[in-house]
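Shown below is the structure under consideration.
For this depiction, one protein chain was excluded, whereas all remaining protein chains were kept in their positions.
Up next is chain A:
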Amino acid sequence: MLSIRNIVKQYDGHRALSDVSLEVEKGQIFGLLGPNGAGKTSLIRIINQITAPDSGEVYFDGEKLNQSHIERIGYMPEERGLYKKMEIGEQMIYLARLKGLSRDEAMKRLKYWFEKLEIVNWWNKKVEDLSKGMQQKAQFVATILHQPDLIILDEPFSGFDPVNAELIKNEILELNAKGATILFSTHRMESVEEMCSGIALIHKSKKILDGKVRDIRNSYRNDTFVLEYAGDKLTFDGNQPFQLLDETSGIDGHTIRFKLDGTSSNDVLQYLLPKAQITMLQEVIPSMNEVFIRNVNQTADKHE
């Protein structure tokens, strides 16, 4: 769907993107991760042809990116807003027509979306009279009204209240199910785990990690487990077949976190079964958050 090859973008004094390449497959929900100022927005602007790269190429559906692709991309920038003094309905039509829709077609689709998102009564209201949530919904509608094949969302959930964030998330998933490819940038890692199939991590203008979310998380597994047991609190003397990381006690029982020590989880169970009533054992798969922080810190260390 989208193939980004060796993009370099230099602003005076600093390099926003150095040799970034990544592939977004059709039908994917792709997360573009990175700390603030890493170059995410620069990359997104290049995909939207708002700015051009100094070198490197972007291919859209196998074709070199050109003006005709604008109508197949829907973009919701991080810094987003609407004309405050303009009526919301008129404004939606205007934005849709700029994307190449006819007035009638825009009206028809807007009616559907406004009803779906329950903002139909606000059609004639000026934007400044709408609540923030309403504006955000309208913003989202404007992004996807022309039924783009690729939807690019820069920090889609920033500024949304939890209810609207959930609503928008579900709409994104629904659009994806209907065939749209989604590319979004975020630093909310929970939504990445929930939604994304693939990610790329950009840090200090470089791509430092990319791949499928599950693969990445699995590759960061380090034999850490959580175990809960009921009964009396156990004491470990150092001869147990694992390395104890920490232990906590609650009303229902006790929890320990441990790392395998060249053993397997079954060895641990065999060792503990006679001693306590085990209620839960689970491997700790690092969250994207941990992966993120670990990667960012590693590169930071390397730089220093």
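Heads up, the rule we're going with is that contacts are C-beta pairs under 8 Å (C-beta built on N, C-alpha and C of every residue); 3 or more make two chains touch, one makes a residue touch a chain; residues count from 1.
Operating definition for what follows: contacts and distances are computed from a predicted model.
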| item | value |
| --- | --- |
| Which of "NADH-quinone oxidoreductase subunit N", "ABC transporter permease", "Formate dehydrogenase alpha subunit" or "Sulfur carrier protein ThiS" matches, in UniProt, the chain that is not displayed | "ABC transporter permease" |
| Contact residue for the chain not shown (choose from A:Phe30, A:Tyr75 or A:Phe242) | A:Tyr75 |
| Candidate in contact with the missing chain, chosen from A:Arg45, A:Lys137, A:Arg188 or A:His203 | A:Arg45 |
| Residue ranges of chain A at the interface with the undisplayed chain | 12, 45, 48-52, 54, 70, 73, 75-77, 79-86, 94-95, 97-99, 139, 142-143 |
